[in-house]
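Note that one protein chain of the assembly has been removed; the remaining protein chains are unaltered in position.
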């Protein structure tokens, strides 16, 4: 049984670089977020719709390991993998690589919690995902 | 009669630079926003409180002219001047300079409108400012 | 004779929104830059290669007019049009719209100058583009 995964590719923007001539280390974090959005879309979930229904998924923790730098105009791929679901918690891991040679640029992990707008933890939306992914396998 | 003005200084962050080794041109726009916040605070207004009372001030237009580049760790000053108040519109102009030599880096202008959260234009909050600044002179 | 144009589409990232729930006004500027990159690629030019050959294209001016806000996960299109070439200057205009309804979000203009790394203006690289686009029509 393999963990569900999404792959999304895009080009590095000039505004994402810094004075070292490489992508600024903080800029990979929004790429992971983009990866999560596309992961959810692929499996029929919409983060935007979740939010419109009153659920938020703020981050509790993020970690990044930098292996090689991305540069302006590189074509990069973010591979997002569902690592663990423990309602109300949701964990993803990420591998960011360069195309076409597959050079590993960054690995990372995030942990999120599902809450309502008044900051109460909510297990239900994450449970629904848990069941969906259990049946998928 | 001089237009009311605020000056605020801070250091350029590394994350604000790009691969040309200078501050990315988009990064001066949040500095102008920071200038507006400090302008309002200086005269006893709070943009944050305005928002909490239900008023928003989205931008209708921005323009920047780039004269010389700022670099990482430069001490820069944003001078924010109230250019025009025509309720519900609010216009500011900006001069961004480098310390201590005063080198002119960027000039700019913004135009905002005061609206409610359901997007209705509101003249009152801007009128209050207009009256305040009329009596100031 | 129509000015050469490129269209590129992508989804709004969560990290591009602000506390008003809409895309922060400064975030459209990197989208215009992305539009320029794709414009040049479409016509066989590479901004990255220009830089590697020692030419930079810093901005002299930018202007944006905000018509309607983009939101998280919106599919947006940046239409980049070559407005004027006057070596060493290069001017583009932009129309940013929402898909699929075509709602106009932002219009804008930029002016750039071609320089070497030691900041000397250079007409040649822009002249080459000028000739290319003259023959295109």
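Labels A, B and C are assigned to the chains in the order they are written; within every chain, residues are numbered from 1.
We take it that contacts are C-beta pairs under 8 Å (C-beta built on N, C-alpha and C of every residue); 3 or more make two chains touch, one makes a residue touch a chain.
Given the structure is predicted, the values throughout are model-derived calculations rather than measurements.
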| item | value |
| --- | --- |
| Contact residue for the chain not shown (choose from C:6, C:26 or C:93) | C:26 |
| Contact with the hidden chain (one of A:25, A:41 or A:71) | A:25 |
| In chain B, positions touching the absent partner | 10-11, 13-16, 29-30, 33-34, 37, 46-48, 51, 72-73 |
| Chain A residues touching the omitted chain (full complex) | 19-20, 22, 24-27, 29-30, 33, 51, 56, 58-66, 69 |
| Positions on chain C contacted by the hidden chain, ascending | 14-15, 17-19, 21-22, 24, 26, 71-72 |
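We adopt the following convention: only the chains that are shown with their structure count from here on.
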| item | value |
| --- | --- |
| Whole-Å gap between the CA centroids of chain A and chain C | 28 |
| Chain B-chain C separation of Cα centroids, rounded to whole Å | 24 |
| Residues within chain B bordering two or more other chains | 19, 22, 24, 26 |
